[in-house]
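All protein chains but one are shown at their positions in the complex.
Presenting chain A:
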Amino acid sequence: MSTVHIDHASRWFGNVVAVNDVTMTIGPGVTGLLGPNGAGKSTLINMMGGFLSPSTGTVTLDGETIWRNESVYRQIGVVPEREAMYDFLTGREFVLANAELHGLGAREAQRALATVEMEPAQDRKIATYSKGMRQRVKMASALVHDPSVLLLDEPFNGMDPRQRMQLMDLLRRMGGEGRTVLFSSHILEEVEQLASHIEVIVAGRHAASGDFRRIRRLMTDRPHRYLVRSSDDRALAAALIADPSTAGIEVDLQEGALRIQAVDFGRFTELLPKVAREHSIRLLTVSPSDESLESVFSYLVAA
């Protein structure tokens, strides 16, 4: 059982702040590190993996500083986001080399390859592997020494649904065995399927932490804004405002559209087409005006 502590850690590159005063504790089980692209997830993982020094603050594994401390790699397994590996090797040669660097041998390498179900393709050159196969070989290389901490940077990027499921099963199993598994993702659904505990990073800051249900609620219960054009905007507005799922409607004369603020997302999405049909109004445009992930996250920061 191992725990990674990040204590008031910041990291800046020149005058760009990538991680801003983050404090969190990653313990056994699967933790998802969620945040939009460029939020500082990789920087944070790189600090936990000992590839970056925090500009201020500390990053420790069971009390031991990670930066410039090669001995922590006996407990940490790292699955980097970058694709590059030793493409001229076969999968088996690559995993064996990783095992040897840990002072282990062919038996451990073979066990790791079996864990990720890469034995059938282990004697092919890595250069010929698909994205999913590469990801699995990376996993095997991180698992050879049976680490208690596993750090994965965007492990599901570019995987097809079946590969995604397999990897999720594997990570779930690892977490169930009491390992500390941390993975980053910018996709909420991914994180919620896998992690019971979520840490949210937005613009380098620690925005939320805790149980995924609570965070999910925060994310879906926020007011949603829609831009709607129809054959009769005013009649539609009158009908919609009567329902409690709608908090406000603005008739935008310049745009020739309605700006609707909905408070109950689920109910509003059912209400809108129903109301339109009842009043024989034709809907021309229905577009969420703040559905981008960034706006979801920024709402979360404000909450």
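Side notes on the structure shown:
By our rule, a contact is a pair of C-beta atoms (placed from the backbone, for glycine too) under 8 Å apart; a residue touches a chain by one contact, two chains touch by 3 or more; residues count from 1.
The criterion applied here is as follows: contacts and distances are computed from a predicted model.
Per UniProt, the protein behind the absent chain is "ABC-2 type transport system permease protein"; the candidates were "ABC-2 type transport system permease protein", "2-oxoisovalerate dehydrogenase subunit alpha", "Capsular polysaccharide biosynthesis protein" or "Carrier domain-containing protein".
Residue in contact with the omitted chain (choice from A:M24, A:V59, A:I76 or A:I215): A:I76.
Considering the whole complex, the residue from A:V17, A:A97, A:I187 or A:V286 that touches the absent chain is A:A97. Among A:S10, A:T43, A:Q110 or A:S230, only A:T43 touches the chain left out of the display.
Residue-level contact of chain A with the missing chain is found at 13, 18, 37-43, 45-46, 49-53, 68, 70-71, 73-74, 76-78, 80-82, 84-86, 88-89, 97-98, 100-103, 141, 153.
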